[in-house]
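Here the complex is missing a single protein chain, while all its other protein chains stay put.
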């Protein structure tokens, strides 16, 4: 695990430019999380410029939370440009399975080969179904997961293998796989589920880590670990979700490699 | 007043899924207020999926603060679907009276029979005029009220009676009516007017309460009371609007029925 603090240090040295096409609810938190971890956010989504900008950016993050026709066009153009330029791009399939429109958007985005998919268990299981894979269980209700991350292990493995990507399933214990390796991360506070867009902002941070290493599995593990450990530290001094959110951004900004080494509850499985 | 703490408890047990089609400014605060009070927010507005999702959700909230063509289409579809499914839906007519476009949108939404309308005094008076009711006074300037809630009592009663809905007028003293009953709530801090979207997030919380009881009058009263009392408690320890906003979310999350019983300044009138 000695390489993970180094990835955080690499990120801060490189200050990668991360283009984020995300939902309205998460834009503020995602941009602030990126600034706090040491990246440079750019929220650029219009179809007229999203692809042009993706060629400049170091990584792209696409989140369908409040998807609409024009955002979807921008997503497709940017993902295509990122792929063409060999830049990593992260897909956050918010609310997968909730509506036909959402499922059709995910199907089109999967065809553009995301480097990393980050979602909760219900979403990852729904994405596997959309990809035509023989995945696990029932449809989610709304945008919150009805399952623990471990329940999506089969779906995550199938997706990672079939799409040649990394899949990160977040929950009380997170799970990351590239189709072969599986790492679980038992860090993270329950308060993170009580702040809106905490998962969406994590996807943005995954993009920042993916910008500084060609090893997407290591990038996803390092991002989830750093994020969850900042959450652990922030939760210790928080009176509720409002103060937690504030402390969390402070802690992401001050996070040190030594804290990650000391607190990590990551393990292979 | 013994039933109001119970409604809060019901809400937390049921964790209703509340679909919110709201303005960009309020999305973050509205989602966080819903999470804090114990509901599950879903910000889903695209015309392609808003109606489909409204059939799954337990309540719908429509806020026209930054309305645009596509949001308006989503609002109409979702409100129609909510009505057809017998789900409650809340209208927040931000800036009613300020422009012709806004007034036309409100007129179309009123035809879809909102269960509850929540606005400030100037907005409720403007909505009554739009509904063709012989209501009180002058047009508002911008989106802030020029009047105390009590000034809109006539407009609120007329709207409630003619549209068979509940009307909640917020201000220094709030007023809720179903056309027959009138309750006033004297809780709430002046700091709430100095945090943007505090009223919009309240409308979202009204939707959460309406999801757990068929009595919309009781739902609106309980929502306004809980919200204002959380504001009272939060204001006691706040140095300004920034820290108030943080404390307010903490206090919404920790709010107990006993605090509501102890602090309520609700009275019939």
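Just so it is clear, A and B label the chains in written order, and each chain counts residues from 1 on its own.
In this section, a contact is a pair of C-beta atoms (placed from the backbone, for glycine too) under 8 Å apart; a residue touches a chain by one contact, two chains touch by 3 or more.
As the structure is a computational prediction, the values presented were derived from the model and not from experiment.
Q: Write down which of A:10, A:148, A:215 or A:250 is the residue touching the left-out chain.
A: A:250
Q: So which of A:44, A:125, A:182 or A:198 would be touching the chain we can't see?
A: From the options A:44, A:125, A:182 or A:198, the contact with the absent chain belongs to A:44.
Q: Which residue numbers on chain A touch the omitted chain?
A: Within chain A, the residues that touch the unshown chain are 17, 24, 27-28, 31-32, 35-36, 40-46, 48-49, 52-53, 56-57, 70, 245-251, 253-254.
Q: Identify the residues of chain B touching the omitted chain, counting contacts across the whole complex.
A: Given the touch definition above, chain B has residues 23-25, 28-29, 65-69, 95, 98-102, 141-144, 194-197, 239-243, 245-246 touching the missing chain.
Basically, only the chains that are shown with their structure count from here on.
Q: Taking each chain's centre as its mean C-alpha position, how far apart are chain A and chain B in Å?
A: The computed centroid separation for chain A versus chain B comes out at 33 Å.
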